[in-house]
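Below you'll find the structure, written out as structure tokens, and then a few comments.
Removed: one protein chain of the complex. Kept in place: all other protein chains.
Presenting chain A:
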Amino acid sequence: MNINATLIGQTIAFIVFVWFCMKFVWPPIINAIEERQKKIADGLNAGERAQKDLEKAQEEIAEQLKEAKQQAAEIIEQAKKRGAKIVEEETQRGHEEREKIVAAGHEEVASERNRAREELRKQVAVLAVTGAQKIIEREIDKDAHSDIVEKLVAEL
């Protein structure tokens, strides 16, 4: 436990160790630590920013969604109104068409009936004359009685 040359040896060893530590051990490690600290700080900042951005985006989305819903409701309302209007108009037109068709039918029926009646009257006159002719051929002279027959035809 005496002080001896070991002191010198230990001092040299210590100096060499400190020198080695200062040159080759300390700088790389502390640089890595500081770099990582910076990286982590940057990462945290970026995360915070992203969080804020996200919140903002979500707010925007909610607003847009609300607007879109409102617009959709308006469009639906309009479409309903327009649909109702179209249905009403079509119904109206259908009614009119029917009236028209019905009226045309009535008219045709009436004119057809008139024509048939005319025809019938003509045929009856011919028939009556033919019948009268047959009778008169037997009984009277055609020329003498023609005025009576004429009168008959006129009365038909």
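Just so we're on the same page, contacts are C-beta pairs under 8 Å (C-beta built on N, C-alpha and C of every residue); 3 or more make two chains touch, one makes a residue touch a chain; residues count from 1.
Please note the rule applied: contacts and distances are computed from a predicted model.
Note on the omitted subunit: UniProt lists it as "ATP synthase subunit a", one of the names in "Monovalent cation/H+ antiporter subunit A", "ATP synthase subunit a", "Sugar ABC transporter substrate-binding protein" or "RNA polymerase sigma factor".
Of the listed positions A:K39, A:K56, A:K81 or A:H106, the one in contact with the omitted chain in the full complex is A:K39. The missing chain lies against chain A, touching residues 1-11, 13-15, 17-18, 20-22, 24-33, 35-36, 38-39.
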